[in-house]
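Shown here: the complex without one of its protein chains, the others still in place.
Order of writing sets the labels: A and B. Residues in every chain begin at 1.
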Amino acid sequence: MPIERTYFWGIHAVPVFYVLAALSVVVFLFGVYRRVSVWLSAPRGRPRRLGFSPRGAAMVAADGLLGRRLFRGDLVAGLMHALIMWGFAGLFVGTVMSTVDHWFVHYLTGGTYRVFSLCLEILGIMLIAGVLIALVRRYLFRVGRLENKAEDVWILVLLAVVALSGFVVEGLRLAGQAPATEAFSFGGAALSRLFSTPARATAAYPYLWWFHALAALGLVAYFPFSKLFHSLAAPVNIYLAPQSGRFSPGAEAGEGDDQAASGPQFQFNELVSLSACTRCGRCDAVCPSASAEEPFSPRSFIAQADAYSRAVAGSAAPLGRTARHLLGRPAPLPGVPAEQSWFCTTCRACLEVCPVYIGAFKPVGRVRISEIEEGSGVSPLLTKALETLYTFGNPWEPSKRQRTGWAEGLEVPDVTAGAQAEVCYWVGCTTSVDTRTQKLARALVRIMAHAGVSFGTLGQKEGCCGDIARRVGEEGLFEEQADKTAGIFRRYGVSEVVTSSPHCFNLFKHEYPAGAVRFRHYTQLLDELLGQGRLAPLAPLDAVVTYHDPCYLGRYNHVYDAPRRLLRAIPGVRLVEMAHHGPDSLCCGGGGGRMWQELEGEKKLSEVRAREAAETGAQILVTACPYCLIMLEDALKTAGLEGRLAIMDLNEVLGRSLGLLGDEGG
Amino acid sequence: MDIVVCVKNVPFTQEADLVLEPGNKDVRKDNLAYVINEWDNYAAEEAIRLKEASGGSVTAVTVGSEEDEEVLRRCLAMGADRAVRVDPGDVTLDASVTAALLAAAVKPLPHDLVLTGVQADDMNHGVVGPLLAERLHLCHAAVVNGLSVNGSTVEATVELDGGQEELCSLPLPALLSVQTGINEPRYVSIMGIRRAAKIDIEVASPDSLGLFSADLTPDLTLEEMYLPPETGAAEMLAGDGPAIAARILAIIREKVGGSNG
Partner (left out) sequence: MAEIVVLAEHREEQVREVTLQMLSKAGELGRAHGHRVVAALLCARSDGLVGALEGRADEIVVYEDDRLEHFDPDAYADVLGAFLAERSPLLVLLGHTAWSMDLAPALAVRTGHPLATDCVDVLLDGPAVKVVRQVYSGKMFARSAFRSAGSYLVTVRPGSFPVGTTSGRQTTITRASAPVFSAAAQRRFAGFRDSSGGGVDITQADVLVSVGRGIGDQENIEPAREVAALLGGALSCSRPVVDKKWLPKYHQVGTSGKSVKPKVYLALGISGAFQHVAGITGAGTVIAVNKDRKAPIFRAADFGAVADALGVLAALKTELLKK
């Protein structure tokens, strides 16, 4: 017998197979079309710039192909996925190669064929092994973050059935054909020994062959209608990730929208990400809100948003409209998770761990935009804060006068009054009016003066950067504040800005129109001063401290080391790290507009972090963000940890060490 | 059902320092921010909710200058269909004159129900609504903190003092002056207001409404505005939070005696 691949041995009605195969492919393509048309149903279609992104491609290679993030914290998951993915993909490629061999160029012969056959065996076993690991993880070990829905088990079973039946079919054939040189098909060869007689095997073969064919074709057809679609959506999402790491709806949103659209208007990138989710639950595991048992789960938010957008696209599509005509009624749209959207702190922990780079905070932001438009679902406290912000340039105080109250007794140069300054210190709304955080501003001003920095503030002309407006979905208000602020920077020739709040810093740096101004957070400025020897003399502070990475400084802007260098520079300070630090830092709960929500049980989120800080045994918890300070200080009180742990801003710690805070008490 | 809601743009004085103008007839307003009168915001929200529940139209009306149009834009953004501004020109306004202007503007509008706020935060008259109702020969009830429309009547809850309420019903068309807390006003987004800026606001004047200055004589002429007399000023406690708290506790202990605090 020639050494080559056997096709349709003993199979009659081969044309039927091809018809079914064609059908299966048509269904597959239709399914893919349905999904992709959801992406394209975005109000502004494809993103304008879709050029080649080397970074995107590199990430697809590292995360899509190698599944880099899957291994993080869960080696078994990474292995399992690699086995399944490569097993399946390899077998698919094998099928393609066979088709070419059968119909066009007969090249799978001799040695080529033996290698080919061996590879397929290995791939088949990989797939089965991967599926077995998956089943064991889900149903025996019961890994916490997995949901175990019906779809999950069916997909795994289907994959296993296809692979196993493939081996059985091969075994039957080998038992029936009994060729001499099928040792390379070792799997099938092993199985073939199980079958009693060649005659029996030959008789059984067609049935098993059709079973395997139908299972495989069924899998192909089912593919885009199930979670498996992620294999197509995920690479696209990963490719787009470098461009869409930030939620900046401004560029795409409402230029001259005449009609208020009803419901959230997800954009292309967001729709892609919604369809790439495999419900692995890593986001839920790191989400501070979900972990504090609030009624929010990034995973189910994504799922609901996905169902909603598919229903909207479906009902608008020709098929959907026809169906409605025939049925005579519109199907009710699944709900948009509007109420839940207010819980998200936008901390980005989800994006940090998602193997396919989905950030739940992005569709959350989109839903918030539509909630703000609609108006009735906005909490009264937030309504008041936004209206106060609109009228007075500050969400806290209905008064413009109070902006400079924090500087009482201090000599702070006012750039708007003509003072010359190299650095403009942007105090921020919260820092300037909240009695606790005013101390941060006072400390920083003293430190900068001590270090000989030429700085000034914008006095009463300082407005709001607009962060809270953007985070809660008030795009119109954000644009107004941004315009005003950019205008003020221009008017007073500001070229360098340093902020107290990482939120202001992040917004200025990444979400304001690109300009000539350099924006930094105060930790970066102080780090530079430290390097220049201008933060001296640092008197010893005998204390064990732990540092809380603010989300908008750490995860959003990768500033992890500067604050730590500053702390370590103080003699006597011993820095211990919390269990979650750096990119894993746990949000304090103050971001994403949560300061102005009245969420039930919202204290718990901050208390979780406060307890984690206390567990380090540190005496001082150090933060670098006014929200973090307010939230965690409050949490220390409500969790009863006040005696164990004090909380200070980095400014205050440095100020104390430099001996500048005598009368303030720090 | 066609609803007319009367709204006013007022200076936000609650947490502002007020300074008298020279002449002592009014306060300096150039440093004050303007907002929709709080009661009128509740009235507008109520009107929009009624429209959302049972269809019809909402027309927002104000007496004011061009800068006051922002209060109408807000109502349009909330969902009102039409907006009318009566420009008073040089006419001195008091409750009765405002009511006369409103009456002339509202009369030609379809109105099954007219809603106003109980009072305006600046002048606090509290009667423009009922005065308007009288001029339009509408049945009226003031200080309403709950209402529901049933066909051709409206059932209203009037807020009396001491926690008591009166339940009554009035035939439509009627006018109700609405108390704060009747509902939870929605947030009005900036985008919404911008979109509403494209809707035309109809402007009327005493002339165009057929009113002569004789019809618009105010009942009251302001003689003098002055700061409240400092009668029996409070003894101020100084210090920070803990110091003040300590003194408060000392005062309580002294006044109440016993083992409290």
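Brief remarks on what is shown
Definition applied: a contact is a pair of C-beta atoms (placed from the backbone, for glycine too) under 8 Å apart; a residue touches a chain by one contact, two chains touch by 3 or more.
Just so we're clear, the structure is a prediction, and the values are computed from it rather than from any experiment.
Screening B:Gln14, B:Asn31 or B:Ser148 for touch with the missing chain picks out B:Gln14. Residues of chain B that touch the chain left out of view are 11, 13-15, 17-18, 20, 27, 95-96, 99, 118-119, 121-127, 130-131, 133-135, 139-143, 155, 157-171, 177, 179-181, 217-238, 240-242, 244-249, 251-252, 255-256, 258-261.
Mapped onto chain A, the footprint of the missing chain covers residues 380-381, 435, 598, 603.
One rule holds for everything that comes next: only the chains that are shown with their structure count from here on.
For this pair, chain A with chain B, the centres built from the Cα atoms lie 46 Å apart. The part of chain B that touches chain A in the complex is made up of residues 12, 14-17, 33, 35, 78, 184-195, 198. The touching residues of chain A, counted against chain B in their complex, run 254, 257-260, 372-376, 378, 380, 382-383, 386-387, 390-392, 397-399, 401, 474-477, 479-480.
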